[in-house]
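The other protein chains are all here in position, but one chain of the complex has been omitted.
Showing chain A:
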Amino acid sequence: MAARRGPARGPTGARFERRRRAAAAMAEEPPEDGAARTLPSLRQLSRGLPFGRSHGRLGISASGRLTLPALCSQENLDAQKTAFVLRKAWTLYSVTPLYGFRRGCLRDYARLLSAFIAAEKQKGLAVEVGVELDIKVALSSLADLRGSELDQAGLLVQLSSRSRASSRNSEDKLLWSGWFCSMFGDDLSENVPENFTCLPLFLTHGAESYTALVGSWFQKTFDCCFRRLAISPLNLSWMVAMWAGYKLERAASAVELVFSMPRLSHPLDISYAIHPEDAKALWDTVQKTPGEITQGEVAIFMDCLYAHFHRHFKIHLSAAKLVKVSTGIASAHCDGIVKILHSQYLPGVLMLLTELAISQIQ
């Protein structure tokens, strides 16, 4: 019996039954030994993360421990609806809660945003000089993109163009997309008053100028604040350890870590790519409890990789900056850019990113 974990309690002391059910839904199957082992609740999950929700400080908490969603249940996610997420490079932002957002008014918001963009273009802040573009705005809800019932459904914003010069039947060209999402982001949503909508993670794909336009409209309309979400080397190492351990049916791409030593007189970049089977084999011997990762295990995994490298090259990789990690599941860059390759692991990846976003907000 996992007595080490107490029942889930929020800051007000109330229990959170719904979250336990969510946690149960998250795990793939009950523990094999049949013992009535309490699945660690989400509360514990978030508290333990080095992504740093503990008391709002970014950093490693003493019990850095994360429970993996492993293979998240597929019923919640329609692969077709979420296909747009895959294989694109998304730039990450954290967003503070939106005030006064009404789910029923999406069409009105689309109209207002469209008018705002047109007005900005009139002002001379044209996004593309010399090109006559009609920008069409579409807002839609992504009911499937949420973790638990406590999460808000995702919100997708798309900017398309129809060139005035082309014929009436020409197709709209998608110029830019951005979506708000909360994947098990309950830690934030339970603490906010009424009238606030929590969608802490914002992902964009497309020109920076459009991101600025959409961002400033949301900021003005819902009194929220956007900030670029950087990913620290520590968090990148968590991601690579976690993703290297996932099983993939087909031959996957290598587990790659990219290090940079920018401050040398001749900057040096090192790409360290490991065969995915070998990386998984190493991680499997490091990870002691299936379904759970600790900070210590991530550190050992990284130390093993550093040691193997040092044995050959006599270079201390730990002295370099980890800037990018890439696996068959997903890749992440320290500037806050991710690419997700597998719909099966989408919830897990989004959950991590939501955590990062929330810790940046708090």
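Keep this in mind: a contact is a pair of C-beta atoms (placed from the backbone, for glycine too) under 8 Å apart; a residue touches a chain by one contact, two chains touch by 3 or more; residues count from 1.
Operating definition for what follows: contacts and distances are computed from a predicted model.
The listed options are "Mitochondrial pyruvate carrier", "Centromere protein N", "Small ribosomal subunit protein mS31" or "Cell cycle checkpoint control protein", and the UniProt record of the chain not shown names that protein "Centromere protein N".
Listed here are the chain A residues that touch the chain not shown: 254, 261, 264-275, 278, 281-282, 285-286, 300, 304, 307-309, 311-316, 319-320.
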